[in-house]
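Only a single protein chain was left out; the remaining protein chains are all shown in position.
As written, the chains take the letters A, B, C and D, and residue 1 is the first residue of each chain.
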Amino acid sequence: MTVNEVLPLAVIASSLLPGLIIFALPERRIGLRSALNLLGAVSKLVFVGLLLAGVAAGEEYGFRHTVLPGVELVFKADALALLFVTLSTVLWLFTTVYAIGYLEGSPHRSRFFGFFSLCVTATVGLAMAGNLFTFFVFYELLTLSTFPLVVHRGTPQAMRGGMVYLAYTLAGGALLLTGIVWLHGLMGQVDFVHGGSVAALGPQATAQLKVVFLLLIAGVGVKAAIVPLHGWLPQAMVAPAPVSALLHAVAVVKAGAFGIVRIVYEVYGVEYAQSLGLLLPLAIAAAITIVWGSVRALFQDDLKKRLAYSTVSQVSYIALGVALFGPVGTIGGLAHLVHQGIMKITLFFAAGNYAETLGVHKVSELDGAGRRMPLTSAAFSIAAFGMIGVAPTAGYVSKWYLGEGALAAGMDWVVAVLWTSSLLNAAYFLPILYRLWFRPRPAAWPHEHIPARGWRETGWLLLAPPLITAAAVLITGLFAETSWSPLAWAKLIAAREYLQ
Amino acid sequence: MTEAWPDPAAWLILLPLAWATLAFLAGPGRGGRLAIPALAAQCALALWLAVSLAESGARLHPVGGWGAPLGIDLLADGLSAVMLLLTQAVALALAVYAQAYFADAHHRHEATWFWPLTGFLIAAMNALFLSADLFNLYVTLELLGLAAVGLVAVGGGTAQIAAALRYLLVSLIASGAYLMGVALIYGTYGTAAIASLAPLIDPTPPLATWLAAGLMVVGLMAKTALFPFHFWLPPAHGGAPAPVSALLSALVVKASFYLVLRLALGPFAPLAEMAAWLAGGLGAAAILWGSWQALRTRHIKRLVAWSTVAQLGYLFLIFPLLAADGLAMQAGVMQAVAHGLAKAALFAAAGVLMRATGRDTLDGLAGVAGRVPLTLFAFGLAGVTIMGLPPSAGFLAKWLLIDAALASGQWGWVVVIIAGGLLAAGYIFRVLRRAFLVAPEDSRFHPVPRRLEWTAFALAVASVLLGLRGAELVALLG
Amino acid sequence: MNAASLTASLLLPLALLLALLPPATRRIALVLAPLAPLPALWTASLASADAVLDLPWLLLGSRLGLDDTGRLFLLFTALTWLAAGLYARAYLARDARRTAFWAFFLATQAGNLGVCLALDLASFYTLYALMTFAAYGLVVHTRSAEAWRAGRIYLVMAVLGELTLVAGLMMTAHAAGGLMIADLQAASPPPVAVALVAAGLGVKVGLPLLHLWLPLAHPVAPVPASAVLSGVMLKAGLLGWLRLLPLGHAVYPEIGATLLLLGLIAMFYGVAVGLAQRDLKVVLAYSSVSQMGFMTLGVGAGLSAPGLWPVLLPAVGLYALHHALAKSALFLGAGVALKVGGRAWVLAGLALPALALAGAPLTGGWLAKAALKGGLAGLPAPWGGLLGILLPLAAVGTTLLMTRLLWLVHRLPAKEPVASLALPWLAWTLLGLVLPWGYAQRVTFPEWAGLAAATWPVLLGLLFAWLAWRGRLQVPVIPPGDLVVPLEHLLKILKRRQRDILPIEQRLRS
Amino acid sequence: MNGLLRSAVVIVGLSLAAAMVIALLQLPSAAVHLPALVAENLAQSGVEHPVTAVLLNFRGWDTLLEVAVLLLALLTLLTLGGGKAPAPAAAVDPLLQGLARRMLPLIVLTAGYLLWAGAHRPGGAFQAGAVLAAGAVFLQLAGLLPAWTAPRRWLRLGLVLGFLVFLAVAAALLGQGALLRYPPALAGGLILLIEAGLTLSLGLILAGLFLFLTGRDA
Partner (left out) sequence: MSTGLLYALAGVLLFVLGAAGAVLLAHLMRKVLAFNVMGSGAFLVLVGLAQREDVIDPVPQAMVLTGIVVAVAATALALGLARAFHARTGRTGLTEEARRD
């Protein structure tokens, strides 16, 4: 095995092995467990860094393993894969730190961190999947490894959320599987290649290909929470905050959105998908989701539920970008993949901080929390502005590219969708900010767990991650045009997808 | 056949017969120490056989040196090698499990003749997988059936005896039908050797051949507990001690399926197409009905047993698809292997869960996730295989099956396969979700030997990881 | 040097803002905060004409710099902020939420100054958004019920405006093929884009119907904040128009006509509703609506007849300069009046900018109005003639409104004088009289013969005012924010409806 | 059992019977003819009687497994748990007892004869074992032999001895190249050895099937 084969595997192993070891650790080995977690996260970061440098220099990384005749497990660390891998890896590090702080003193932490690591393993595996088969393998692994996290609290409510989550995602997986096998039957193994490969099947297969497309998109659409397949996401918000961060930013919904990207660009090929007339329906579905998610979010008093509906809306920006025929839209969608991640994770970190520090779970209880927890609230505000798309945040950049992409694709109505969505985003985020900053604080918080000590409004493990990610929201927006920004990487990918 | 070291295939039968007998000789409750190394040796033998088959192709072993049709041939090919490997591996793991399981004072009385019975059971299966003579197969079937009945009754409780009795009666009627089929075949063609029969049966055989095939296949279906002959299975498998249930559910039912497959691929291939739809339909019904029942039952082991009923249905879905190409056969074997490993793990895990909680109902499971996490993990992993989720072998089976169905344009099966997978998820997670619930205050947990947990876990891991080595398995099938 | 001054103009307010946050540096930051616009002032007056700072790595590729328009706007913006800042130091000396005020004040200021410097769409929009959202903090500073209400309405309208602006910018950029203001020079975006940009910025400018927030938000803010809100932040919207609309090289007859019409309506509507107000600052706010109408006319004319633009642009600029100075002086004066009561010197100090606003001869208003009239006269029929008649009438209206203001001040009970407030105000008022002259050489200087033409509307206005006083004319009262009131009613009804609908929907979902 | 099932079974049964009758009546003659093959190879089989040859040589493998089946049946009966104490012999008919005592040597002798005769005429280990078992049953019925409970070591050895011998021979012959491939010279002797062992064990097993059953909950 060459280095170029080993490196992708190392990325996967760097969370898999710590995860497996953690399962076996007794509950009380907190220090060792945390060390393992961080070791895994950091070493993964190093490996990803090596990959990034290599891919930017034109190296190709991949690994193949035959599972069945004509069916291979293929890993391929290309630019697109690394976009997602980098996002997950970086956010995983923060989420791990956060989770260590968040779960301090709560039971079953070995289990939690074990599955946590598995979850990220599945995510990077999914990102580096080189064909549909491999993609599916990790897609389902992701489903399974998140379930224990969703139900971690063990309350009946958590159970309900978990079961709904499963019902949706497994059904989606079934659709996806059908589509994949169908395509496999039509043309053998379907590797992800720039420009797609199914066009080779010729005109007599178009009807079948359309159905397969529907199956595939519906399959990944469940995780991407495209309306009407989104019902699980708001239910799953019962999970602890780090898990929500994982669901909404690092792994699950991203996996769905990423799947859409892969399917449209590297299975069908964006040109061919366009010629089959598949992109417009996708764009419409995404548009409906964007608006509907926001409308639902308006009426949620539960903070995390509101954020969850917000995710429903925001993730479809990615699908929308993919469905806009043209490189600019692609850039927007891909950049949003990252941008949405850092913004939403910040929001969930902050929401978790309110819950963990003050016992505040509802929007209506947030009055004056900005005074009590100014740093957390500042992070929250930055991310919220990002969600609305206010400059100079990351959200602004992706929204801008999406709009430009829509205009370039001649789909001017998308601008109206973006407009409406941003308005709704403002309508459900600004009242929160208003309460945080401008309302007087109550006589007592619902359940103040962590007292303030000087400027440290809460535990530093809880405080650092949202601050860093909030800074990232600003930095990725401010410095979007630098060569190391997610946007630049998205441009690199788009150039490769379209110019071939 | 004059190698320096004789055929491993024959040893695979002789060895378990020998240790079974010796275990009997050693006395009640004894034999575990004998069985485990012997099974390990069998594993090595099976592996050796598989490797040598992969190099040289199928091998005949003419017992007595006569050769068919006068004598009896043992035939070792890829299919039998896979089944042999599965059997030895699962049996070894379960033996390790059983030894720890029966060491407990509460369960010692169940173990009286467990070891010799198990030895005969394994010998019977190995003989069945290797035999190439219809009448000899009848004898192995009976041997297998009686050993299985004996194991069901091993607990000695009323429910177990009733279950054993019902199992025995079904099994006897089924073997009777099979024997009648053999009689007709012998009468028609003058031989019972599969190799001799295969060229004689053409697509338009005499009526007697049809009847014979029908009787034999129906008999075997009843032994496999294919819907609607499944009624004996849940009480038999659900009521026995955990290691026994595991053996029965994981391996024994596969034996008669193996035989159906052999017949359909071999001598009855010209006739198979006619009955294939019926088999597939019954398989589909089994999947749906078995899953539905598993979703309703309140007992852990019943649930797992009903899951067996459902999973066996998949095995019969392959028959309408056999014509497509090798895919369906591979799918069937893959499913048999995957289910074998996974079901053994499930029963083993269920045994641990029941022992830990002291209860046999799903409601009693609240909170076990924190007490026996490894076992629950094993249950979950095995569940992954049962649900057909990647990267398990069950997934590969499902993949091949859907591929075959789509390739032959038979749409309906895909729906059944997918629905079955989702239903499986339904019942597997019925267990898991309860395990994750917060334990009620008054619940008490009993310590469980670690070895039980690890064995269940190893089996479950094997069932999942096998999915990464499907290519080897398929290559072995040829 | 240019780069440094450009950067400093933008960063000093932000740096001071950051310094406000930790308690350790807060005191010094509070002391320095009023001086934050100094680098900008330096830039506006001394930086060379080709001062450009390219920052391709920032945002979507940024460029900061100065052109003629920018320099003018930066100048009066920086000056006004400086005056307001100095005034605020005294005004808020004992305010409990002083720090918060200064934080928002500096943030808004950074945005406002930056808008003048931004030469690309992304940074323009970014800074514009910063200004808009930060100003919310100024609006709700007093935390009174009216402040909350005004803040809410301000925010809703502002968000609508921002979003509409972004949508318009997207289309404009798409048509122009680039994000630099320079790229827009030759572009002719589709009318939708132009309309969206015009409407989005129109919220800030206070176009009729989009003005609803203005008479509510300006008065409730602390006086120095009102001064900048009404004085220069409205101009940021105007500057946006000048920068982002395809003025001078493409014809948009419908949009041009609409803007002309809206400008006209604003001029009279502002006066009409303003007259029906009791509160000094509300009167001033309505006056702003009315005055912005004049500038809207200029822009509308530019869209209708690109040929006139070279004449109109300096006129609009001058008008903006004049109005910024006069209106901020009036607001600051109103603040003084509210503290010390209707003393004579207060009235006198207020009368000067009031006269300028009315366009009395020799004031900045006179210069600006004349320049604007000159430009507008070139409009094709019927606009040319129509405006010739209506503009003087509007001046009559302005005079009336200003008289009303002075009348209201006059009736205020006298209190103790406060020198710390009065001095910056008076200085500012005087500066306001002088400064427009400095800019006068850019426009066609009004003919002295036109003096009469400028005089009679003022006199006529005064006459009407006297008649009204004599006749003890009862002015009907219109609540501030006029159309907002019925709208709020509508919303309340809708909300009640929603409460009826929501449970049904939930039941359907479960 | 409900009527529907009953009628269904009857209908299926009748049609199956009819079909089979028809099938048998139109059967062509078989393609493979084994009797000739048997006759041809009888000389090498080590026995003279064709059925015994088939049983122990040509299809000796069946027989090996069949013995295992018997052993297994016994084993299963044993698993049914420790029953009550063995019932005292019920009928203590002196006539019966006397008869049994006198018959016993005869029975053993008959068994020996059958075993020996199996090589060239009908007979063999199964028949001999059955006779032995019948003797044991007879003894039990006569009250001379108590019913069995759990088998002691020696009894166990006796039960499995035949099978072990059979297995050992099979395993030993595997060294020759194939299971149960008797070298023609030794065939007769080996078969006799196996048969002798089997006679003892089968007798015990068959007797056990009765004696263990009686001992239980009777």
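Basically, a residue touches a chain if its C-beta (ideal position, glycine included) is under 8 Å from a C-beta of that chain, and two chains touch if they have at least 3 such contacts.
This is a predicted model, so every value here is computed, not measured.
Shown chains touched by the hidden chain across the complete assembly: B, D. Check B:A95, B:L179, B:A272 or B:V384 against the missing chain and you find that the one touching it is B:L179. Among the residues D:A53, D:A128 or D:L200, only D:A53 touches the chain that is left out of the figure. Although one chain is not drawn, the whole complex shows that of B:A103, B:I161, B:A285 or B:V438 it is B:I161 that touches it.
Although one chain is not drawn, its touching partners on chain B can still be listed: residues 135, 138-139, 142, 146, 149-150, 153, 158, 161-162, 164-166, 168-169, 172-173, 176-177, 179-180, 182-184, 186-188, 190, 192, 231, 234-235. Listed by residue number, the positions of chain D touching the unshown chain are 1, 5-6, 9-10, 13-14, 16-17, 20-21, 24-25, 27, 29-30, 33-35, 38, 50-51, 53-55, 58-59, 62-63, 66, 69-70, 72-74, 76-77, 80-81, 126, 206, 209-210, 212-213, 216-217.
As a working rule, only the chains that are shown with their structure count from here on.
Shared contact partners of chain A and chain C are absent; no chain touches both. Averaged Cα coordinates give chain A a centre that lies 71 Å from the centre of chain D. The distance from the centre of chain B to the centre of chain C, with each centre set as the mean of the Cα atoms, comes to 84 Å. Distance from the chain B centre to the chain D centre is 29 Å, each centre being the mean of its Cα atoms.
Taken residue by residue, chain C touches two or more other chains at no position, since every residue touches fewer. If each chain is drawn as a node and touching chains are joined, the picture is a simple open line. Remark: the chains found to touch one another pair up as A-B, A-C, B-D. Against chain A, in their complex, chain B makes its touches with residues 330, 367, 369-370, 373-374, 377, 380, 384, 387, 389-391, 395-396, 398-400, 402-403, 406-407, 414, 418, 421-422, 425, 429, 432-433, 436-438, 467-471, 474-475. The touching residues of chain D, when paired with chain B in their complex, are 16, 19-20, 22-24, 26-28, 30-34, 37-38, 41, 57-62, 65-66, 68-69, 71-73, 75-76, 78-81, 150, 153, 156-157, 159-160, 163-164, 167, 170-171, 174-175, 177-182. Listed in rising order, the residues of chain C touching chain A in the complex are 56-61, 122, 125-126, 129-130, 133, 140, 143, 148, 151, 155, 159-160, 162-164, 166-167, 170-171, 173-174, 192, 502.
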